[in-house]
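Here is subunit A:
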Amino acid sequence: MKSLLNNIKSRFSIKDVTEQRSNLVFIDVARESAVPLITYLRDYEGMTHLVLLTAADWIEENEFQLTYLLNNPEQKFDIGVRVRISREKATMETAHHLWEQVATYQRELKEMFGIDFPGSPGVDKPFILEGWDDLPPYRRDFDTKKYSEDTYFPRPGRESNDPAEYMKKKMYPNEK
Partner candidate 1 sequence: MDFGFKHILYALLTVFIVLNYGLILQGIVRKIGARVGRRYGIRWYQPYIDIIKNYAKRSTITHGVMFYIAPVFRLTGGIGLLLFMPVIFGSEIFSNFSFAGDLVLVLYFQFFGVLGMALGAAEGGHPYSAIGVSRGLSQVTAFELPLTLGVLAIAMQYQTLNITEIVAAQQGGFLSWTLFTNPFATIAIMFSFLGAMGRSPFDVVLAPQEIPIGPPTEFHSGLLGVLQLNRAIFPAAKLILFMNLLFGGATSWPELVVKTFLIYMWSVFVGTVFPRFRVDQSVRWFLVVPLTIAIIAIILIRF
Partner candidate 2 sequence: MKEDFKKRTVITPEGKPLEIDPVKDYFSDARPKVHKPANPVIEKFANWARANSLWVLGFGTGCGAIEMRPLMTPRFDAYRYGIQWRPTPRQASVFVISGYLSVKTLKRVVRTYEQMQNPKFVVGLGSCTINGGMYWDSYNTINRLDHYLPVDVYIAGCMPRPESLLHGFEELKKIIKEGRGEGANKYAEEFDWYKANQKKVIKDWDMPDYNW
C-alpha cells in the first residue's frame, strides 16, 4: 500500500490522502489527473475492479465530489479516487473506455445530479426517471417534499412525527 501510494505520488499531483482503514484509502486529486490516475491504477496496480462511481453535492462549496471506488481483487484493498468539480458547469471526462459499466453510472449521475460526461454512450437517455423535467432530484437545492406535495395529491390529514420524540412520548408518557 505504502509503495503504491509512493508510486502514485511520484507520478501524479495528489491533493490529499485519507487512510480510512488499513485496506481503504481515499485520494483527492485535481480534476485533470483523475482519469489518468484511475487508468494507471487499473493498468499497473491491479485495481481492476470498479466498485462504484458516485457523487456528492457540496452545495456550500459550490462543488460536486465524484468518487471512483476501485478494488484490487488480488490483494483485497480499495482505493477511492475523489475529485471535485464545479457545480455550475458540471462536466467531467468520461471513463467508460476503462470499464463499460461506467457508462451506466455516468448516465445515472447525469440524470440525478445533472453532471455531464461528454462522449459517454447514451448519457442523455433517461435512466430511471422517464421524462423528468425539473431540477435533477439529487441536487440538494431540489426540494423533494415540496415537489411531492405539488405533484402527488397528498392525502389530507397525514401527520408527521419525529420518530424519536414520538416513541418517547408513546413509551414513556410520564417523562418530560
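Basis for inclusion: all candidates are chains of the complex that A comes from, given by their letters.
The criterion applied here is as follows: contacts are C-beta pairs under 8 Å (C-beta built on N, C-alpha and C of every residue); 3 or more make two chains touch, one makes a residue touch a chain; residues count from 1.
What you are looking at is a predicted structure, and each value in this text was computed from that prediction instead of being measured.
K.L.:
Please name the candidate from 1 or 2 that touches subunit A in this complex.
P.N.:
2
K.L.:
Within the complex, which stretch of subunit A touches candidate 2?
P.N.:
126, 128-134, 137, 142, 144-145, 147-149, 151-155, 158, 160
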